[in-house]
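A single protein chain has been omitted; all remaining protein chains appear in their positions.
Let's look at chain A:
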Amino acid sequence: MPDDRMNSYRTGPDGRGRFGDFGGRFVSETLMPLILDLEAEYERAKTDDSFWAEMDFLWKHYVGRPSPLYFAERLTERLGGAKVYMKRDELNHTGAHKINNVLGQIILARRMGKTRIIAETGAGQHGVATATVCAKFGLKCVVYMGAHDVERQAPNVFRMRLLGAEVIPVTSGRGTLKDAMNDALRDWVTNVRDTFYCIGTVAGPHPYPAMVRDFQSIIGTEAKAQMQEAEGRLPDTIIAAIGGGSNAMGLFYPFLDDPEVRIIGVEAGGKGVNEKMEHCASLTGGRPGVLHGNRTYLLQDDDGQILEGFSISAGLDYPGIGPEHAWLHDIGRAEYVAITDREALGAFTLCCETEGIIPALEPCHALAHVMKIAPELPADHIICMNMCGRGDKDIFTVAKHLGVEMSV
């Protein structure tokens, strides 16, 4: 599939931090020197064996990697078509893929002599992972979280505080993930000397999209080897949910140059991708723009003002998407589809009942798409979906949607 000119889909970004026309470094001058410092340090670390030795050690002994590749037998039977495997990143310490990336960034921060870590969080999973690793290394941790999310993700707020992090509810804008990211950037621009901004997804100014992808690629690298072991070949289709897109990029990246592997990203369709914008499907329902340091697909109005997304899942509730996904979408190497809240809830229930796994609402979007396509595919077709988070944090939301009263 890679053409002669390019030979590989894995060479991006270019020297300007671009994936095709997407990505870049759209930040204020105050932050520019910090971003260049980070890029230089990351370039050094990337080829430093001691950096990866520390990562590998902690991935194994602290996070619990490798995460299993699990054949979902009863789900496969129920769907009656393709063979469904799950990459079990919900079994990581802290319950999601987020910690894969946080470890890398915190080790970098320590190499750079930074003592204060800031992060934005939506559902709270990235905030919890950051607070966790900061506690482990004795670093000060400040997490910005939209006031609306603080309310709907109370258990994660409590977790972060238990771990010693300061959680700052963000009331600017409309108090969601996008606004939390704005306030984190405002903090960074104010505290440039001692502070490291630990971004939770494959977005933001270069080098974040590439760096976070590299740290999350452990997911795809393991899955590839594990699939070889289990089936003696690569999967036919890989599927992951997308908010900013870090778990998906982590699964996809090692497979980009395997043309026989079909790659599908699943966006949050909310109440449906319609002109009322009650969704978070940036690729399906947005257009290119510039926000938070990068050019990518954004939900925006005709005048270039950013719109709020809508999703049952706080972790997918972001009006943009990582720039590498925007590029993969435009060149057609990956497909992107949208799944509604209702469909995601259906997947939640089915996963609990057939596999004894309570999934987070984010991977339920990926699973819902598996439910759509698996029955139409032959029994020798192998699907690998990324079970990127566990659902403990979501049981209150799900109970509410199922009409169940719960008191805490």
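A few points about this structure:
The criterion applied here is as follows: a residue touches a chain if its C-beta (ideal position, glycine included) is under 8 Å from a C-beta of that chain, and two chains touch if they have at least 3 such contacts; residues count from 1.
In this text, contacts and distances are computed from a predicted model.
Set against the options "Predicted membrane protein", "3-isopropylmalate dehydratase large subunit", "Deoxyribose-phosphate aldolase" or "Tryptophan synthase alpha chain", the UniProt name belonging to the omitted chain is "Tryptophan synthase alpha chain".
Among the residues A:91, A:290, A:331 or A:395, only A:290 touches the chain that is left out of the figure. When the missing chain is restored to the complex, the residue among A:300, A:313, A:340 or A:397 that touches it is A:300. From the options A:114, A:178, A:213 or A:329, the residue with contact to the unseen chain in the full assembly is A:178. Where chain A meets the omitted chain, the residues involved are 16, 24-34, 172-173, 178-179, 182, 185-186, 189-192, 289-293, 295, 298, 300, 302-306.
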